[in-house]
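With one protein chain withheld, the remaining protein chains of the complex are depicted in position.
In order of appearance the chains are A and B, and numbering begins at 1 in each one.
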Amino acid sequence: MGKQHYQINVNGEAKDVLAEPRELLIHTLREQLELTGPHIGCETSHCGACTVDIDGKSVKSCTVFTAQVAGKDITTIEGLGSPDGMHVLQEKFREHHGLQCGYCTPGMITRAHRLLQENPSPTEEEVRFGMAGNLCRCTGYQNIVKSILAAAAEMNAAKEAAE
Amino acid sequence: MNDMTPPSREERIESLKGMGSSRKRVEDARFTQGKGNYVDDIKMPGMLFGDFVRSPYAHARIKSIDSEAALAIPGVLAVLTAKDLEPLGLHWMPTLAGDKQMVLADGKVLFQGQEVAFVVATDRYAAADGCEAVVVDYEELPVVVDPFKALAEDAPVLREDLEGQTEGAHGPRRHHNHIFTWEAGEKEATEQVLDSAEVVAEEMVYYHRTHPCPLEPCGCVASMDKVNGKLTLYGTFQAPHAIRTVVSLISGIEEHNIRVVSPDIGGGFGNKVGAYPGYVCSVVASIVTGKPVKWIEDRMDNLMTTAFARDYWMKGKIAATKEGKITGLWCHTTADHGGFDACADPTKFPAGFMNICTGSYDIPTAYLAVDGVYTNKAPGGVAYRCSFRVTEAAYFIERMIEILAIELGMDAAELRRINFIKKEQFPYQSALGWEYDSGDYHTAWDKALKAVGYDDLRKEQAERVEAFNRGETRKLLGIGLTHFTEIVGAGPVKNCDILGLGMFDSCEIRIHPTGSAIARLGTISQGQGHATTFAQILASEIGLPADSITVEEGDTDTAPYGLGTYGSRSTPVAGAATAMAGRKIRAKAQMIAAYLLEVHDDDVEFDVDRFVVKGAPERFKTMKEIAFAAYNQAIPGIEPGLEAVSYYDPPNMTYPFGAYICVMEIDVDTGTHEIRQFYALDDCGTRINPMIIEGQVHGGLTEALAIAMGQEIAYDEMGNCKTGTLMDFFIPTAWETPNYTTDHTTTPSPHHPIGAKGVGESPNVGGVPAFSNAVHDAFRAFGLRQSHMPHDHWRIWKIANGLGLHG
Partner (left out) sequence: MIPAAFEYHRPADIPAALAILDEHGDDARVIAGGHSLIPMMKLRMADIEHLIDLQDISELQGITVSGAEVTIGAMTTQHDLINNADVARVAPIMHEAALQIADPQVRYMGTVGGNVANGDPGNDMPGLMQCLGATFHLVGSGGERAVAARDYYEAAYMTDREDDEILTKITFTAPEGGYAYEKQKRKIGDYATAACAAIVQMDGGTCTSASIAMTNLSDTPIFSEEAGEALVGTACDKAAIEAAVAAATGAIDPAEDNRGPVDFKMHVAATIIRRAIERAVSRA
């Protein structure tokens, strides 16, 4: 089976990609769409560095074929925040030293974003459990957890202020 | 606030964000937004992709390689084998340890996963299909995975290329699978001490084989510009300049025609120090095809082939008086180096700094011998978050102390206390040849014991043992103590080199006319935050805000020559170079300031961000003003511009230390554990950025947790690697990782320009024995002396089972 056209929506934009059915989403994103934020760490769905958001789910994009996500809405780290305005999570990771080499960070933040959508006021334990699909070799997680809790607090305060 | 009020001195200091400031990292804006630039992000026109055919066998003769089917696959352009590399002399390459290593299998393979052929294709999918289609005919040979069996008389000959060679890079070889013997200290004197000692504790301590496993695996992009004769090599290199020199030496391309670039690196931990066959094959493939060639490991390649760490069998004897004063230490290590000796150590140290194994203790007499051995395992022996075997040394001595405490029936904290090198003994000459620069171990130790409530913990532990014996609980309490001394900052050129390259480091600074600056260094960050912290050192040294200073590393065309980042050497060596280059800038600035203020050079002094006239603080020139003057004033006797470069050859290593205490609950029926408390006191000398230090400690402790509690590279008897994916190679998640309490004392290094010692590796060096000692300590009351790591569930269970705790 040769290459096929697949329509996917990535960070709010409709994209037509030409790919073999066996092409993994992480490769489509990184190599065809030049979205190199999501990274490849383990390739067996253990590390979470390739995490993206697909239709409101956190998904390891190294373990999904692009063919499977045709027609779906995909958000990568590049779709959170913008160069002019960082997402609260991005700011808090910086403020609380929630990253070192930065390789796991896009997956971490993308996952944390979904976690806070589903549970806006998590406990530390819930953050640790909810982030357990993402490995980090540098930080020991302590400051990642702190960053996410701080982001949750700030997002909640902003929500309250708006109401 | 009155706008006219000049900032106070404190405000001026604060605005620089210099040393001591928890400055936020400048790297983070790009990393948090997915805008990092890692090697696999690099895309070049016409770029090809290379992938390896790897051996499924640990020891086999290669009878034939058939590439025909592979070459028929659309997109596959070339299949390189040793035969193709041989005419170029590139089928073997030198290792950092003075051995040589096959780039592609030359007649036989020596470990599972060894590189057999390199398939070059238009993309990674075609390359993978090509690898699948290459047919290799192997003849299996007997496998040796045990270094002791490898030294048996009738053991199979692994390195046929060395047959008959009785002399290796580090002296005589006494067996066909023997690599070297390396000795330090006084053998006879130590044996005499042991013979006459009141108490001798003896034990075999094994530090198992593991792997640094950075989240980003190794990789490169080689691009040969045939028109201009220039080779550009991007890659995950912890030592880009050394890679440039090595590539030049082995390829014959002149060094000025090679540009090596380390882009952002997704963690290194020692994995990315060495030179791997993938780099050589990519370069050759680019020369052959005229196109850029990318090679990126997958995780299995990474765990199975590049850069294992540890695998030291350390037999120890420690002698003491009945009162617990240590009188001597003896150690014989059998070091399993795998199929090729590719250890990343300074040339004169084939067992790294294993001779720091007297640790924090005043041990008058000691002897160490290390035998390196070939086995059918992957080559490597890298310093995984470690300064060249310090982790092994620290683990060894911290286990021997615990075992001696058992032998003496003493409290292990007290035993340490009475044997620590005393503050007034520094600089301290160790029995195995090092000069420790500074330390205050007793203060750190007392602070740590007090912080955790040590005496109460021991009471609780005793009560727990009683409750266990009464059948009221199945959980034991372990208190893991460690006081470690590191040796980092390699190192003085007089005794530290890699492939003949002295282990100095460098910094070049250019101050721009408007008072901002760029500093370039010979090191390369892999997450340590150099762009943040080196700017802080400079800010304090030259009085310009850290926010106005760009730090750049990793491009050999622009950065001054340096030996790279590993072994916690960046701050001790390049950090010193940075301070020294800053001082050169300041010296010139002083002359400019004196000229501008119309006073003698000696009549001005540096004050935070300016030079002031002594005794007249209202008369000053700021560094910003001085920078501009350097470019727009004709000053008699002074060249225009404001630049400096410093190559720093450290007079000594630095010796960070720390006191770690781990409190662990252990379930004797399941072998599971829970870390109840972990207290880490680090003394890394002068602290540059406390936020980053704390982050380094958290990360290093978590790597230590992994190593101590489950992480290993394990082989079966056939030499099959059993831990090739992250399913089985243990990396804890946020769920298994505890919170840590960090603390510090500050004992500056007397010989370092800013007194800093380095910290990145301390938590791994100290963390592993702390976790391991906690496991051992939990079972001390039931008679445990020594049980090898990793302490995964079944091995802890086995301890309990062996002690009869399962009824």
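Here are some notes:
As a convention for this text, a contact is a pair of C-beta atoms (placed from the backbone, for glycine too) under 8 Å apart; a residue touches a chain by one contact, two chains touch by 3 or more.
Remember, predicted model here, so these are calculated numbers, not experimental data.
Interchain touches from the omitted chain, evaluated on the whole complex, reach A, B. Within the set B:27, B:40, B:115 or B:298, the residue that contacts the chain not displayed is B:298. Listed for subunit A, the residues touching the missing chain in the whole complex are 1, 4, 20-22, 24, 43-46, 48, 51, 57-60, 63-65, 67-68, 111, 115, 129-133. Along subunit B, the points of touch with the absent chain fall at residues 124-125, 127-129, 132, 298-300, 669-672, 710, 714, 722-723, 727-728, 730-733, 735-736, 792-794, 797-798, 801, 806.
Keep in mind that, in the parts below, only the chains that are shown with their structure count from here on.
Annotation: 30 Å between the Cα-based centres of subunit A and subunit B.
Contact residues of subunit A toward subunit B in the complex are 20, 22-23, 27, 30-31, 34-44, 46-47, 49, 76-78, 81, 83, 86, 89-91, 93-95, 97, 99-106, 109, 127-129, 131-145. Across the interface of their complex, subunit A is touched by residues 24-25, 27-38, 40-41, 43, 124-125, 213-217, 264-267, 269, 296, 298-299, 526-529, 691-692, 694-696, 698-703, 725-727, 731, 733-735, 737, 739-740 of subunit B.
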